[in-house]
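Below you'll find the structure, written out as structure tokens, and then a few comments.
A single protein chain has been omitted; all remaining protein chains appear in their positions.
Presenting subunit A:
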């Protein structure tokens, strides 16, 4: 350590030879006593609040919920796999550990490499790094706003809906259904006639359950088209006038046609022709529709689909990806900053040499930059794994009151089991010990790295 400072080498410092004397101008006795005195407050606090509790928790994990009289051996550890909530937590933690560190590191790497090419790198890094300073609680509240179910309120769904609507045409009549008894039956999201219609027939397709304002302004009073020889014609209309005076299945005065409905002719499960209704709701299928015999008529599902409303981010299925999204937002800056520092230390010559040899930018990145960066990438990954194992606040706040069971992770389950009403400190202790064991490899990694670097 610190050899670069130019002072005479200090004996003992970080050489792994405890107690090696020399270099000090005083007798070893005085230093010994004083050393312990300076250490005393730290050792006291660490001993009482960290070291002793680790031992205590381990012993406690061998006892059941009722306390010291309730020796249960490894039963609490079995609960990790048999207790539903705890097992979900274990599974989710596995997902977190497998997905998140790699994802965050990859994003950080991309940002770090790309920022080298722009002039506003400093500002960019500051913005992306900023969430690191924010509490997981505040981030959790922030993201609950982002993930609101209603696209009118939640930014995530609002963005998705506007992107979706820009590419896909909205269904004209969401929620409409056929008048009961009209012969139309649900089929694949749309509706199809049970009977088959030969050429020359006029098919009446009455719909209901359409609010007045859902009928477009261009709709004209419904009119059945005249029968045309060899052709299937018909009308799609709202079989429901103001005041509900109309007769079912018959076009009454005041009932309007539905323009823009897609009508398909189906034979043997295959669509053979299609037509779109006019302003008065009438349609005429091309001759080939009924050329080979009678056909079923189907109002395609696309006419009735509910408008896309985004996803239920906080619901049971998406809660973990949603929380991971918030976590990535918080930690990408961390990975980016560490990797950028590593990147700055890569000798430019190595990159230039590769370029002179004709390597493409991608090859330079893949074959030179990444291998040279690997020590930094490992540190970032290990740090993230440790952090992800302990993730608590973010999961707790974002899933509170919605999908806590589905989002559960070990640190949260430990809290719930021991303090949040679970009333089972045995299980809580076992989870604590498991978390401890899971970070143990990282601890050894740290110690080894430290010893290597102090040589």
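Rule of thumb we're sticking to: a residue touches a chain if its C-beta (ideal position, glycine included) is under 8 Å from a C-beta of that chain, and two chains touch if they have at least 3 such contacts; residues count from 1.
Following the convention adopted for this analysis, contacts and distances are computed from a predicted model.
Looking at the choices "RNA polymerase sigma-70 factor, ECF subfamily", "Carbohydrate ABC transporter permease", "Outer membrane protein with beta-barrel domain" or "Probable quinol oxidase subunit 3", the name in the UniProt record of the chain not drawn here is "Carbohydrate ABC transporter permease".
Remark: the omitted chain is touched by one listed residue; of A:106, A:132, A:195 or A:250 this is A:132. Taking the complete complex into account, A:338 is the one of A:90, A:338, A:368 or A:407 that touches the chain left out.
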